[in-house]
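The block that comes next holds chain A.
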Amino acid sequence: MSVNVPSDVEITPGDSRFLYYSTLRQFIYFRSGRISPNMFQTVALSGSRGERQLFSDVSVTVKPGTLLAVVGENGSGKTSFLRMLCGLLSPDRGTILWEGKDIRQLKELYSAQLTYVGHLNGIKDELTPVENLTVSACLAGDECAGGAVPKALEAVGLARPVHRLPTRVLSQGQKRRVALARLWLSTRPLWLLDEPFASLDVTATNYLTQRLHAHLSHGGMVVVATHQDIAIPPDFVQQLRLTR
Partner candidate 1 sequence: MSQPSMSEALRGVVRRDLLLAMRHRSDVAMSVFFVVIVASLFPLGVGPEPAVLRMIASGVLWVTALLACLLSLGRLFTADYLDGVLEQTLLIPQPLAVLVVGKVFSHWVISGLPVVLLSPLLGLQFGLSGDSLVVLTLSLLLGTPTLSMIGAIGAALTLGLRGSGLLVALLVLPLFIPVLIFGAGAVTNSLAGVGSEANLSLLGACFLLSLAFAPWATAVALRIALE
Partner candidate 2 sequence: MQWGSLSDFFAMGGYGLYVWTSFGAAALCMGGEVLLLWRRSAAAAGNHDGE
């Protein structure tokens, strides 16, 4: 059970423009109660699936304005790790801290801080993209009124005529775009994305990268489980490799 333990990797974005921008944005977020100058940590986190050990003693800190790329081969527990960070899966050992508090104590208060786009799209085949997005954004407490939803769908490159089709008839990539469009509505500080680039074409990948970049420079935090490199300046990125 050998484990790669990246102990608290701290990233200080070197770009001066970024610093200025993110400090300002963070201040605004902070004042609006959306984010505090704090972080998201896991402490000695261990997980298993069934009786199979996936990873152990993972301690990592995600600071505002940084992206944590979770990499590892298939079956190394990336999805489990992400679900654990959401609070969907409880770790065998260790704790997950948000602003220094255990997320198990925070419960719904913590859920209100994150947007999770999982391996499954979480959209209904029978509903149109607009309906899907409206309902899920309203339920999650994101902006869902008026033109926000169509605008978000256009931002991921879904043209107006597609908005009114049942999602069932869309392609895999288009469905993925609908799921990811939630990120254009989300004002949550923490985004947890499981293979967001899977089945996306180059254009959509660019849109998403830009969106992630914008979120980071607003002082947001992103955790991405991914196989591919993300075109985001390495200053913003730290990597966590899960190994058995």
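Candidate selection criterion: all candidates are chains of the complex that A comes from, given by their letters.
One rule holds for everything that comes next: a contact is a pair of C-beta atoms (placed from the backbone, for glycine too) under 8 Å apart; a residue touches a chain by one contact, two chains touch by 3 or more; residues count from 1.
Keep in mind it's a predicted model, so treat the numbers as computed, not measured.
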Completion exercise
In this complex, the candidate that touches chain A among 1 or 2 is number 1
Problem - chain A - residues contacting candidate 1, complex - result: 33-34, 86-90, 108-109, 111-112, 114, 116, 118-127, 131, 135-136, 138-141, 143, 166
